[in-house]
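Here you go, one structure.
What follows is part of the complex, with its chains left where they were.
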Amino acid sequence: MPAMNMIQALNSALDVMMAKDPNVLAYGEDAGYFGGVFRVTDGLQKKYGLTRAFDSPISEGGIIATAIGMGVYGLRPVVEVQFADYIYPGYDQIVSEASKIRYRSAGEFFVPITIRTPYGGGIFGGQTHSQSPESLFTHIAGIKTVIPSNPYDAKGLLISAIEDDDPVVFFEPKRIYNGPFSGHHDQPVLPWAKHPASDVPEGHYTVPLGKAAVVRPGNDLTVLAYGTMVHVSLAAAAESGIDAEVIDLRTLVPVDIDTIVESVKKTGRCVIVHEAPRTSGYGAELCALVQENCFWHLEAPIARVTGFDTPYPHAFEWHYFPGPKRVGEAMKRTMETR
Amino acid sequence: MKNRIPLSLRVPEPKCRPGDKPDFSALKLPEAGSVPRPEISAHARELLEYPFTLIRVLDAKGRAVGPWNPKLEPETLRRGLKHMLLVRVYDDRMYRAQRQGKTSFYMKSTGEEAVAIAAAYALERDDMCFPSYRQQGLLIARGYPLIDMMNQVYSNVKDPVKGRQLPIMYSSKEYNFFTISGNLGTQFPQAVGWAMASAYKGDDRIAASWIGDGTTAEGDFHYAMTFASVYRAPVILNVVNNQWAISCFQGIAGGNEATFASKAIGYGLPGLRVDGNDFLAVYAATQWAAARARANFGATMIELYTYRAEAHSTSDDPSRYRPADEAKAWPLGDPVERLKQHLIAIGEWSEEQHQAALAEAQEQVRAANKEAEAVGVLGQGNIPSVKTMFEDVYKDMPWHLRRQRQETGV
């Protein structure tokens, strides 16, 4: 099996699906000839032709709206929003349309589309290339929200998303496109090739939506994370010496409640980590779910380690980014309580 | 350098407000039959005049004149007239049902029946329609059962959309009628996407969509026009200019500054401006645009110039913002009357036949309504099972919805 980084794995998912299903096509700003500013659609136009992987006008609303129309027709478009920070002009079409069409037509029409978009910080992208808007989608009934944390999952989840008959917003943690990032910005980042999850089969396989992965089993404390924060949490666990169980959620909606509850019932403690601002971030929902389902097992308050409630500030990249230090401290505090 | 006149803000106003005498004297209408009919292959740049004129076929005497005359069979015209009558009678009945407390809401298309019926006639049955809430005529022309429409309006146990949508938000895959959205304009670029998909697949079905004059101000209008132009999508983008958007006259959407059809120019699309109360003109323009799309020449925008003869919806009271008798003063008249006059003029119809057709439409509506009311009206509780409320959010019900359903005890 070839070692793939996340970009290659995502590209491979698209390649596999376009080869398999003529109804799959891909488009977005710079996604055609050029292959996307992060090169995820690289080579697809050349291989599948101009009408199967193409450039689109700079119009996130138009991109998503036309994808909905194509989905209703029976295609499975995979569209790219260049940065998650630019998804808002298309928000209405997602919230008012994609999410509601199956319901309001009593199942007659549905929208099997995938909206891919790079998200998250750690790249000195400033406030408009660093955002993590996932909770704005988890609130919307009818949408599935998926975030992979490594090449193997990225490919398997993207294939699942494309094959899924519901609209999926697929967030790609751009900080770890090229290598897992522990959050230690002063240390070299290993390429994916050195990580077991870069063993990516060339052909078709799926990682199911709605299933989390326990990426580090442990007994003392549960960490709930996704995307880049999975790697930060693993680093924090290793460095703190706490026997943390780190769960990579992979799908935020529908979330894998069983895996979460089982773990927190075992550990009695929970730390939630995400890059998005704290207030009404997805961590709030996780916190609510954990306390609703595990109240009598909790031995300490659930902690949230998150981005701050400010725009993402360019010069303060490493102050804003929830790195292993902040995660580790929260883990320690949570362990020390009582 | 600076011109020291103080600036001032201009807010457009309609000519007439309640109490004023309706005044359409400024309206310049080209003669029926005076606009040439271009080749369907014409380049948009050759069609720059079309957005500024008005395609009309029926003249003041009810004669069909000029190159846009689609020369339909009398039988087709009679069917069209009957369908328009049926829409009107249906609208009246459902409006009354709302007033009687049998449902929460209703919207009529009175005065705009030709827009939907003639278009439906000019399209193929398997062309896909992405309508707004005022093209119920499309369903009726395609023979969708009235009873199903009524069940939808009453949100009863037989409502095809299971009580989930506001009245009039019909949906029918079988009739190629896309689920209506309460959000204005969103269907316009979706129709373009559908048309792109049809082209992508080498299919031969085209798409058509309808929005109102007011809705042209939404971003979705711009997205639709842009994508239709760039990808040469086989789609007809209709703007129904009924001159009002609830209480706002068309000037608030920019209609005083340029015609809506002229917006097509900036996208390199043909923009046809059509008398929307002229069944034959609407048919002919739609037919032209459909033929153009089918021949891979791409999209057409059509402005259908009409007048919203009644209230915006059952929640509206137009006497608060426009002269009560403006509809009557509207120079392009009433689509039903005009087609009737034409059929009589060509000796294919009579006042008696018309009365009989009207009575038949009324009977059809009465019978269907009786049946629908027997199934149930809103508020009586004869609605779909509560557990269906949790279905179809996703293809498969996820755990959290299952749990919420269980909490509800259903």
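Here are a few things to note about the model shown:
All chains are identified by letter, namely A and B, in their written order; residue positions are counted from 1 within each chain.
As a working rule, a residue touches a chain if its C-beta (ideal position, glycine included) is under 8 Å from a C-beta of that chain, and two chains touch if they have at least 3 such contacts.
Remember, it's a predicted structure, so these values are computed and weren't measured experimentally.
In terms of the labels on screen, the copy numbers for the complete complex are A x2, B x2.
The working rule: only the chains that are shown with their structure count from here on.
Our note on geometry: chain A versus chain B, Cα centroid distance of 41 Å, whole angstroms. Within the complex formed with chain B, the chain A residues making contact are 25, 51, 56-57, 59, 61-62, 65-75, 89, 92-93, 96-97, 100-110, 141-142, 144, 164-166, 210, 253-255, 257. Remark: chain B residues 128, 130, 160-162, 164-165, 169, 171-173, 178-179, 181, 183, 186, 188-198, 200-201, 207, 219-220, 222-224, 226-227, 230, 391-395, 398-400 touch chain A in the complex.
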